[in-house]
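All protein chains but one are shown at their positions in the complex.
Now for chain A:
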Amino acid sequence: MLRFLVKRLLSAILVLLAVSVLSFLMFFALPRDPVTAMCPKNCDAQRLERVRQELGLSDPLYQQYVGYMKGIFVGRDLNSAQGGHCDAPCLGYSYVNSEPVTHTLTRVLPVTLSIVIPAAVLWFGLGVGLGMTSALRRGTLLDRLAIGFSLTGASLQLYFVGAVLLLVFSYTLHVVPVPHYTSILVDPLRWADGLVLAWVTLAFLFCAIYARLSRAQMVETLSEDFVRTARAKGLPRSTVYGRHALRAAITPLITIAGMDVGAALGGTVVTETTFGLQGLGRTAWDAVREGDLPTIMATVLIAAVFIVVANIVVDVLYAAIDPRVRLR
């Protein structure tokens, strides 16, 4: 187990390094000059050149990269236009936001976490529950309803469902307030009531996939020999389904859930835009639109971290859930 973790962590670090190098190169391949973000108006060539010198943008690429990476681990000194010293983890300074990128991230990350984690619990629970139930009640009305429901969800788009729910429940019926973000530490009730629409929308769309997948998995598992053996031994149905079949059926779902949550944490651009919430996804999108390179770079890195971490968690969960899996 320990050996596995060390191995996975090492490879994760390699992946992240590769991502950092790639995104850093992208920084320079983009058709945007970072200097123009500093000086959007009334800037002539001479002035731009001075700004470029001052920001160290004429230094060799590797030198800039080393400076950037050093900033993440031990902090670095930026010039006065970038607010002076920048504490670790320093991800650079955004001229568009007029603040260190780390400040932006610490503000928007909780928003994305607050949207994704409860929504994921909801979509996973609901999806797997629906899927299992319909697998066990195959061919019944309940099964058909569940399949229909999940088909509907799987074929709809978030920006559509979100807009309809907003229009009906928020703008017209006024049952839920217009989506907003309040920290859970400040007021858990307001936190929940500002995000509930986003959770429900995400859960409805995602649970569809999980319901269909878990139904298929369960149906397949139920026809396996070990299930027949367990039944033949005379175990109660609940033990057969709950302990034997479910554990086997759920492992592939965990993989998918891990990927989904990782990707969602990396940026729920559409969700955040639909509900007007300023999370990581919106921030990344704004940064791309405004050519805010330090912020783009940071969001890319964070998204990569989430996906890598989610994958490690999934692998560990595998071992915990499925006794056949041994981590080496």
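As a convention for this text, contacts are C-beta pairs under 8 Å (C-beta built on N, C-alpha and C of every residue); 3 or more make two chains touch, one makes a residue touch a chain; residues count from 1.
Here is the rule we go by: contacts and distances are computed from a predicted model.
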Chain left out of the displayed complex - its UniProt protein name, from "Lipoprotein LipO", "ABC transporter substrate-binding protein", "NADH:ubiquinone oxidoreductase 30kDa subunit domain-containing protein" or "Succinate dehydrogenase cytochrome b556 subunit":
"ABC transporter substrate-binding protein"
Please pick, from A:Gln64, A:Thr255 or A:Gln278, the residue that touches the omitted chain in the full complex.
A:Gln278
Have a look at A:Ser20, A:Asn97 or A:Thr271 and name the one touching the chain we're not showing.
A:Asn97
In the whole complex, what residues of chain A lie against the chain that is missing from view?
31-32, 38-42, 44-47, 50-51, 54, 79-83, 95-99, 103-104, 107-108, 163, 166-167, 170-172, 174, 177-178, 181, 273, 276-278, 282-283, 286
